[in-house]
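All protein chains of the complex are present and in place, except for one that has been dropped.
Chain lettering (A and B) follows the sequence in which the chains are written, and residue indices restart at 1 in each chain.
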Amino acid sequence: MKDTELNNRSAFSAVHPVAALLFFAFALVMPMLLLHPVLLGISFAAAVVWSFLLRGKKQLGFLLKFVLPVMLLSALLNPVFNHAGVTVLFYLRYNPVTLEAVLYGLASALMLGAVITWFTCFNAIFTSDKLIYLTGRLMPSLALVISMALRFVPLFTRQAKRIALARRGAGMGTTGGNVIERAKNGLSILSALITWSLESSVTTADSMRARGYGLHPRTSFSNYRFDGRDAAILLFTALGAGCSGLAAGFGAASVRFFPSYKINACSPLFILYAVLYAAVLLLPAALELYEAHKWHSSISKI
Amino acid sequence: MAFIDIKDLSFTYPEAKSPALSHVDLSIGEGEFVLVAGPSGCGKSTLLKHLKPSLAPFGTVSGSVKFMGRPVDELDLRRESREIGFVMQDPEMQIVTDKVWHELAFGLESLGTGVTEMRVRIAETANFFGIGKWMESDCASLSGGQKQLLLLAAVTAMQPRLLLLDEPTSQLDPVAASEFFDTLRRINQELGTTVIVTEHRTEGLFPIADRVVFMREGGVVFSGTPREAASLIEKDPSFTAVLPAAMTVFAKTRGQEPLSSSPLTVREGMQYLKARLGGERLSIPSPAPQKHEKKQPVIAMRGAWFRYSKNGADILKGTDLDVLPGELLAVIGGNGEGKTTALMAASGMYKPYRGKVLLNGKPISSVPEGERYGKTIGVLLQNPLLGFTRDSIREELEAVRKRFRLSEERVAEVVELMELSPILDSNPYDVSGGEVQRAAIAKLLLPSPSVLFLDEATKGMDAFFKLRFGALLRKLTALGTAIVLVSHDIEFCAEYADRVAMFALGGVIAEGSPRTVLGGNSFYTTAAARIARGSIENVLTAEDIVSLIEKKA
Partner (left out) sequence: MKPFFNITIKVFVRAGALLLACLLLVFAACAAPKPAEGKLRCTLEIECKTILDNMDDLNADKLEVLPEDGVLLKKCTVYFDEGDSVYDMLVRETRARGIHMEASYTPVYESAYIEGIGNLYEFDCGEGSGWMYSVNGEFPNYGTSKYELHDGDEVAFRYTCDFGADVGGLMGS
């Protein structure tokens, strides 16, 4: 949830949280609704491109070490557990392994890969500030709770480390020892942590009260402005969502895996829709590249 | 009509034998900068909290506190939050939210300020405090001094008319503290905000305060201009500990000079001293270089290199450090130079990636942890409260006794040595910072270690308590325990250390007796030494100057 997630300064991170949220909702939900291989491929590719622009080399490691294994696993496991389908390839013990199940496994692997990759982008773009802004619009007090929680988790981790160090320095800790001794030591650290947090939360409460906490109505600060570009992104994404609804209604992106594989991939309506779908999903990556280019050319003019 | 009018205020905590405040009368004008000083437990925090009804403690109150002519407890929460700001000691726990901008906005959000107005207020506040560049940072990434400055900014963003600060710099290093005081002065001078601050660190506040109030045992013993406070020393010499060095020198050597001409700052002290000596230059004979008896060091660090992460910067760059048996070694140095890291490496808690650390001549890593800590080495980190889990100090000591299978007599011995009997049954979280420090040291002392490492042990202690604490450390070294004290507190180190090691640039750049190491420094030295620069050589304490002048007379 930190800016350090980002490799470079991201153009999309300056987009208004409401527009960004709608975009991510679209990008994350569509692969789960439409299991069309072509659309999934587009979604996965767009997500990968953008995640590389955002996180650079770090993303390669993540992709190879996490995303690909998960996809592989899903692609392999589906035909092992799902035996429906008319095209029997071979038998696994007593049950048939079918072409349809293999294709379905591949599609769900693409779906998983796309969703995970979109989520890494979401994580990099959606900093706690944006999260707090969005909740703050609806419930300012909830936004405060989130903000406090975000502060407490790392604070506790740090404090637990300090406690462990303090106990070690007093000869009261264990670095080795058997499982029981280590568990005991861990419990003592936890107990010290709880004592500390209870006692020191009195200070936090005082500090909050001293600054008027509890008055109504509470407002929520933000420094986001909704500008023309945000409106354009919002409208474009909404258009994409609307067309997806229509496409689904007309069966333009229909796909069926069982009992036999049937896909609509050549109708003009589908091609039209796929192009639109790609355009919406490639929007952030395009924005990043466009801004980077503009920056370069304005630099070279100076 | 005074801005704040306190009339015959008395207050007793529930179940307390004596009142925390007794018959306090004080009136403060609008725009005044008031310093309230006094030892821990003198009632200054309690007094401050009575000016902020939402923080006022429970107990029996009599007398009245009026804010702008009306009883302060008649203020509603909204007006009180807006007009009376309060900053406490511990910066870590006062911060509520995770981001700097959110912390700045917190008070305004509580007041229900509209977003447009909040933007303006936050922008101007950030600008005034020069913290604009941190706005997007996590609060956790700030240093203690930055956190406290942020809290001050967060309170100021609400545009208070009165700022109350309860020992705001007790957890900060000297550089951060003086930056904090500077900002406080600007708030007072440029915004006209009335400021009331309680503080142990009076040296930096005397020159900027309009008024100084001294409290003792719940009563006001002095209230007047800072210069007039010099008279306190004449009444009670123990006040030397809390007044700026220049004043101490003046009060003890002024002769017929009127109190109102008392110097406050180092500069004024220098001028006074030059005039007093009539331009004569004196010198305290430098101590004969100590004959080094060839004692084997308890801890010997040789050419240690250390960094926190593989690609991080080196913190220790070939550091050498010897700790001799029974000495009090003070490690001083600038903020963030790595003093604490040096302590952790010397005690074996961190392992240098190059170089070695010897414990009684053997590599420290060859001594098993169970033998190393507790019985041989005791390490006390900053914030000693972290080590406490039980309801009373007695139980804490009992846990250590059982762990090391010690006798009850040993506990009694340590309790007496560390003067713990009055607080033995108290909860560690209820006693003062100095008392916690003593209890924590007692825990370390139980298994009779031969060397103690203390990190910033005098943090948050008041001047009177430091005198007792220094004497305690002396007692321990006399019994043969070596003590390594890492500290920002130069005055304390100058007074009590046997040896001072100055840590900078990744290593010990100077070491020796306090007089040889600190006497010649121009910045990193005591206030008295700075006052005496150009007039008397080798000065370390105000007492040095006073006794020299008295001898001359």
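Operating definition for what follows: a residue touches a chain if its C-beta (ideal position, glycine included) is under 8 Å from a C-beta of that chain, and two chains touch if they have at least 3 such contacts.
Note that the structure is predicted; figures quoted are calculated from it, not measured.
One chain is not displayed; in the complete assembly it touches the shown chains A. Looking at A:Val86, A:Ala149, A:Leu187 or A:Leu239, the residue that reaches the missing chain in the full complex is A:Val86.
Residue-level contact of subunit A with the missing chain is found at 65-66, 69-70, 72-73, 76-77, 80, 83-86, 88, 90-96, 98, 157, 256, 258-260.
Quick note on the criterion: only the chains that are shown with their structure count from here on.
If each chain is reduced to the centroid of its CA atoms, subunit A and subunit B end up 46 Å from each other.
Within the complex formed with subunit A, the subunit B residues making contact are 52, 54-55, 77-78, 80-82, 85-86, 88, 90, 92-99, 101-102, 105-115, 118-119, 122, 136, 138-140, 151, 154-155, 158, 347, 349, 369-370, 372-375, 377-381, 383-389, 399-400, 403-404, 429, 443-444, 447, 453.
Those residues of subunit A lying in contact with subunit B across their complex are 2-3, 128-129, 132, 140, 144, 147-148, 150-151, 154-155, 158-159, 162-163, 165-176, 188, 191-192, 195-196, 199-201, 203-204, 206-223.
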